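As structure tokens, the structure follows; a few thoughts come after it.
Removed from the display is one protein chain of the complex; every other protein chain stays in position.
For chain A:
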């Protein structure tokens, strides 16, 4: 039983990371109907930004408190990933917005290849390990919960609340929801659609960067290929929860995290990615609208 609960805790931590990436996928899909394939690499980029900021901080101010360091890492990574995604959207996706449906997907795949190889070329192909930032572990009723896990879950909860507030309670969020429902109508009613889409990309990237920072802190290592597998898993989470639905993305992320850690705990760890991919295929085949998504009505 303790083992099971231990796996639940691990799964929730992992799921929080996936959920935060999944939001970026689901928002972009909701608003312009495009699978932003490069989103996983934005996550990786965020991780690298955090890594470099960490190295700067430990190099310049040796005794910096961990909380401050983590906060600076988070903020810089968010800004960095936001700027990258903003530029990418402007340069690569916006010119193709009126084009046929495959075009943005192909461009996004190209962008994903370019981004991961950009990091490989500029930062080197090796794993980048860092010393553990926080290492305390608490023992609660026989279950060990590390401070890292608490921080990750806490930051996820806080950020998602902020995010929920932005989307549901601010004019910006209203513009986003309007654009998602009907882009042309929103434009006619005075919503700056281009700006709204840009902001959506920036927000998604910022959350992915937070996930990247958390990932770096949790595993203590980041490498340029890290965008692909977590990216696909987060996409699976978005699909599982119902693509286009924000609570769905978080729910899907948590479920994928739980499934992955329970599968690794009770079955073979070698096939854990097969499990995720199978879920992705099964959900898309049998229930493409996911758990919380609206079914897509086809108009002839």
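Quick note on the criterion: a residue touches a chain if its C-beta (ideal position, glycine included) is under 8 Å from a C-beta of that chain, and two chains touch if they have at least 3 such contacts; residues count from 1.
Following the convention adopted for this analysis, contacts and distances are computed from a predicted model.
Chain not shown in the complex: UniProt lists it as "Branched-chain amino acid ABC transporter permease", one of "Branched-chain amino acid ABC transporter permease", "Rod shape-determining protein MreD", "Xanthine dehydrogenase family protein molybdopterin-binding subunit" or "GntR family transcriptional regulator". Only one residue from A:48, A:163 or A:263 touches the chain missing from this view: A:48.
Residue-wise, the contact with the chain that is not shown comes from A:105, picked out of A:5, A:64 or A:105.
Hidden from this view is one chain, which touches chain A at 35, 45, 48-49, 51-53, 55-56, 59, 76, 80, 83-84, 87, 91-92, 95-96, 99-103, 105-107, 109-115, 117-124, 126, 128-130, 228, 232, 235, 239, 268, 270-271, 273-274, 277-278, 280-281, 284-285, 288, 300.
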